[in-house]
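Take this structure first; my questions come after.
Yeah, one chain of the complex is gone here, protein chain that is, but the others are all in their spots.
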Amino acid sequence: MSQIDLALQQDESTSEHAYASRSQWKMMVSRFKKNKRAMVGFWMVVFCVAVALLAPWVAPYDPIEQNMQIMLEGPSLNHPFGTDEFGRDILSRIIHGTQISLMTGIVGVLIAVILGVALGTISGYFGGLADTLIMRIMDIFMAFPSFLLALAIVSVLGPGMINVMIAIGIFSVPTFARLSRSSVISIKDKEYIEAVKAMGGSHLHIIIKHVIPNSIAPIIVLSSMRIATAIITAAGLSFLGMGAQPPTPEWGAMLSTGREYLRVAPHVSTMPGLAIMFLVLGFNMLGDGLRDALDPKMKL
Amino acid sequence: MFAYIVKRLLQVIPTLIGVSILTFFLIHAVPGDPARMIAGPEASAEEVAEVREHLGLDQPLYVQYGKYVSNLLKGDLGVSLRSERPVLDEIMGRFPSTITLTVMAIAVMVVIGLFAGIFSATRPNSLIDNVTMMVSLFGISLPVFWLGLMLILLFSYYLNLLPSGGNDGFSHFILPALALGLSSSAILARLTRSSMLEVINQDFVRTARAKGVKEKLVVYKHTLKNALIPIVTIIGLEFGTLLGGAVLTETVFSINGLGRFIIQSIQFRDYPSIQGSILFVAAIFVIVNLLVDLCYGLVDPRVKYE
Amino acid sequence: MKPKLLEIKGLKTYFQTEEGVVPAVDGVDIVVYEGETVGIVGESGCGKSVTSLTTMRLTPGKVVAGSISFQERDLLALSDEEMRKVRGNEMAMIFQEPMTSLNPVFTIGQQIGEAIEIHMQYSKQQARARAIDMLKLVGIPRAEQIVDEYPHQLSGGMRQRVMIAMAMSCNPKLLIADEPTTALDVTIQAQILDLMRELKEKHNTAIMMITHDLGVVAEMCDRVIVMYAGKVVEEADVVTLFTNPKHPYTQGLMKSIPRLNGTDERLYSIKGSVPIPGTLRKGCTFAPRCEYATDICRQEIPELNEIEDNHSCRCWLYEAKGEQA
Amino acid sequence: MSIRETPLVEIRNLKKYYPITKGLLKRTVNHVKAVDGLDFTIFKGETLGLVGESGCGKSTTGRTILQLLQPTEGEVIYEGKNLVGMNTRELRKLRKNMQMVFQDPYASLDPRLTVGEIIAEPMEIHRLYTGKEKDKRVDELLEVVGLSSYHAKRHPHEFSGGQRQRIGIARALALEPQLIVADEPVSALDVSIQSQVINLLQDLQGQFGLTYLFIAHDLSVVKHISDRVGVMYLGRMVELADKHDLYDRPLHPYTQALLSAVPVPDPLAKRERIVLQGDVPSPANPPQGCTFHPRCHACMEICKTQRPKWTEVDGRYVACHLYE
Partner (left out) sequence: GNNASSGEQPAAEGPKDLVVALGSEPISLDPQDASDGISLHATELIYDKLVTFDKDMKIVPELAKEWSMSEDGKSWTFTLQEGAKFQDGEPVNAEAVKASFDRILDKNNKLKRRSLFADFIESVSVESEYKVSFQLKFQYAPLLATLAHPNGGIHSPKNTAEKGKSVGKSPVGSGPYQFKEWISGEKLVLEANPNYWGEKPKVKSITFKPVVENAARSLMLETGEADVILPIPATDIERLKSNDQVKVELYPSNRNLYMGMNTQKAPFDNVKVRQALNYAVDKETIVNKIMMGNAKPAEAAISGLTWGYSPVGTYPYDPEKAKQLLAEAGVKPGTTIKLWTPEGRYLMDRQLSEFVQANLQAVGFNVEFRKWEWGAYQEAIDDPNSGYDLFLLSWAVPTNDADWGLRPNFSTEGSNNRTLFSNAELDALIDQGMKTTNEEERKQIYAKALQIIKDEAPWIFLVEMKQPIGVRKNVEGVYGSNTERLILRDADKK
């Protein structure tokens, strides 16, 4: 100890001051909080999640019970968003639809994240033949316009929300695989990974303890943006009649059926459209904010 | 450059083969028996078997795939179950509408997106920048089909300015192209802004300023040309989004294009048509991206030498 | 004494950041005389680059105080258009990173020619011819071919030569070189330094040489300015500074670098680390690391005083002229 | 000197070629000969400096010795055992004895872990200490490198470059290694911080009897810290000698040029400078014969065709036809 340069120990005073003891996480949170747009997005999403969870309690009416006496009524005090062609309360249907859209978006993206990160990590970390193979397959998937790919998958699986989730999962896999591959590649040659190799850490140890945690930030950002895409895509599939079937209060399907009344009762399709936009906007703003907080240079 | 083009062309081939394999097996994974569908509901088991044999559906999959590919190379995509016409004819009959729509949408996207992006990037964090970016966030969050409906509501129903559907002329494509192009233009605007900003902070831009280059030239010559690479890429990728979105737009605006054909074929379980048209669209997309890649060569001298 | 070419007085350039105001340059006085080479040394982040960029009026930061006069003109008062005409013409700059300072999508000829077209009103062909001449001047072989090549086809040393050619193409009075050799290998550095010396002799260009390498300073400069945390702490002619450094920071710096001809004994080390701008407390910025720091050092900021002829220092130790540590 | 007596690592004909691939099928069309036949010995307790210009293969050498890169050819004999081709298990055990300190103090620490976790990680991997003992050991190590135990709970980004470098050193020390490969450990540091780290490394060597392979491109630093110095050029070692011999009396023309190119922080020193022409050629297609010959002021005909041998001259090694 005595041989150590004592001068080294005296720098606490400066370091103390210069490097405020804030964890990275806290720094991100505070950066996120400072971003007004991100916070608005965050609360929009939180609001939707709350609505989805509390749907049975907050929805004023049963979403599928028909009441032909009040069909196609415009917005009123009793029915703030009006009623649809079966006299169902559009607000209640939108509230219940939140569950479906959120579920579809989140589950679809979750499927993609799990598959995509696994494939991308393997591909990026090990490189070589596995990489070539995986990435070529991803290229093939990317060769399809994504909406068409989803459509094709649903047409194979048959209509229905579960199948829509699977389709969304599959068509998003390449995006996640590519992103996680590229961030894994940028990380795997970092010196701290080499340091772990030098101390004898196994590949599994490195992947789980270092590679994945460090490559997850862009994945989180992409996920939130991708949920937005997924929600729109799911609504689009339902719009084409490939997703939720009546009387499910799915937003895209509501919009689709409402367009017959576009003339006489524009609210029937306008309201679900606004709902989609609200939720999607929320996720997009959240994603933007997360990106700015986690890594502003991220190209997403 | 020529060698580069050839190289890139060769690289497309495996992708296209993969695409054909994927569509082929996707369609063959569909539950239901095409032979049964073709033979008709009243057909007896023998008749179905006959049809199956006739179509070669009794052979192993790889043999079927081989046949499919060899037909493909001859430009034969099979015959539509629905119309009993060659799928390629059906596709070519509708493709002009779709490509018109897509190209017009690209035009919308490029004109609006590029302009807004540059506009924002040159005034970072100003009020106008914030507003532009907020609007583009809205744009990204709009479902195409809803936007289409709202445009119809506004321009066709209320204002009675433009037709709400069909494909008999330029005016019929204005609303659909707007609906389709707007959200992509929002994406392009954001990307243009961020890549412009990224470039504008780079050393060589500072070098240009240090030389005394006029600010306009700094932006449009030194910055934009460098920012163009991601922009061109996104234009290529958005082409795919637009092709996909065309399915929805064509439905909303009753345009008889490829997208609607795909939907109809799916609803009809017209397998050769689904397979053929999806393959066709994928091939177009791959080729467009190839062209985009070739554009890099024009934009970025580094590409050729990779 | 030669006439003053550039005089920076009391310059302060601040940045508004998320973490608050960063006083990157916080009171800098620099004089450059015609034809001389002035070295600016200091550690990373001490404000060397910001000073030079502010001189060119290219910094994104805000000049909150001070004046910059160049050939008797107040640069800070010029219109953008007038300033643009100064840049690249009478005053040119080369940067640290030759890899990123050239625009990858234009040919070498286009990039050198651009300044020539702008400032000398040459036609495209004339500019190109001059570009080739400039390339030859900076010792680039095959200049006629290189002129049509793109930056990525050149090595780091070649690119830095191109940067110099570009800067010199309009015969500037003042060349600001911000760490022109830091990214280069020693053998290449030697080439570039030789080239700069040569050009300076030939064209009587004054050079403001920014570096953190004391070796480069010793070899290239006539006068040296030492910066620490946004301020000039010492200024002297090169021999005086190396033989008789006054400021404790300069002294520490001199003692802490290993030398080729040095002995094997332990290196001196300045304790602590460079403060992050914006986190400074009151008093002398170097006080927390200074062996001689007294109470006054921690309370009040010393002035930059001329303690000997042409030798100034910012330290309480020399408040009374002639007194020594 | 006694430290020269026991070899710790012997490197024989070490080569590392990176394939240059082309096309979709990743055909190997050429190789970057990053390291092209090195022979030298690192003795117990010494500091062997390695200098050379950017891209000459210094880092590759260090990594290949530690088996972080699979050598293309050659042997790395550590205490009698050849590390090349050794099975993973055995190698992992031996890794305890060899650690690395990196150039970039920002990239070499996982930003998501606390300093304590970073230093504890090697112990966890080798299951050396557990629980309280481990924490105690972390505190000890922090003190050894001049930090305090309360730093353990912080994240790397809260530290300055010099402090981070010390964390990296503490991590390397955790397994009590014999050999530390330090790849430009001070290049990224500020001048005034550089000396702190150099001093620390020297102190630790005395304290723990460490052996260093010290890689740097700054000749003055290498001279200061090393016992012997090897000079590399384009994947090959051109000269290896005791530092005083090397710096006072360089044999190889490249070494001479290199030394003369270093700017000396003394305005009064007037020196004769050998300015080399041209750039370092690409290691993908190095010149025939002696790779240095196109830039050499003493180039002979033979240099253009024949690769000079690695020969011993007066107890030092040089690869130059002048001395064959």
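Note that the chains are named A, B, C and D in the order they appear, and that numbering of residues resets to 1 at the start of each chain.
Convention: a contact is a pair of C-beta atoms (placed from the backbone, for glycine too) under 8 Å apart; a residue touches a chain by one contact, two chains touch by 3 or more.
Since the structure is predicted, the reported quantities are computational estimates derived from the model, not experimental observations.
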Omitted chain - touching chains that are shown: A, B
Full-complex contact with the absent chain, from A:Gln66, A:Thr132 or A:Ser182: A:Gln66
Contact partner of the left-out chain, one of B:Phe173, B:Phe239 or B:Phe261: B:Phe261
Chain not shown: contacting residue from B:Thr15, B:Thr132, B:Ser156 or B:Asn226: B:Ser156
Hidden partner interface residues of chain B, rising order: 36-37, 40-42, 82-85, 90, 93-94, 156-157, 160, 163-167, 254, 256, 260-261, 264, 267-269
On chain A, residues whose C-beta touches the chain left out of the figure: 64-66, 68-69, 71-72, 85-86, 159, 241, 245-247, 257, 259-265
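The definition used in the following text is that only the chains that are shown with their structure count from here on.
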Contact clusters after notional removal of chain B: one piece
Pair joined by the larger number of C-beta contacts - A-B, B-C: A-B
Central chain of the complex, centres being mean CA coordinates: A
Chain located farthest away, centre of chain C as origin (C-alpha): B
Between chain B and chain C, centroid-to-centroid distance (C-alpha), Å: 52
CA centroid of chain A to CA centroid of chain C, Å: 48
Centre-to-centre distance between chain D and chain C (centres being mean Cα positions), rounded to whole Å: 32
Shared-contact residues (touching 2 or more other chains) in chain C: 269, 271, 273
Chain B: positions in contact with at least two other chains: 14
Chain C-facing residues of chain B, complex: 202-215, 222, 225-226, 299-302, 305
Interface residues, chain C side, partner chain B - complex: 53, 56, 58, 80, 84-89, 92-93, 95, 97, 100-107, 111, 114-115, 118-119, 150, 152-153, 163, 166
Partner chain C, residues of chain D touching it in the complex: 53-54, 160-163, 190-196, 198-199, 202, 217, 219-221, 223-225, 247, 257-269, 273, 275-276, 279-280
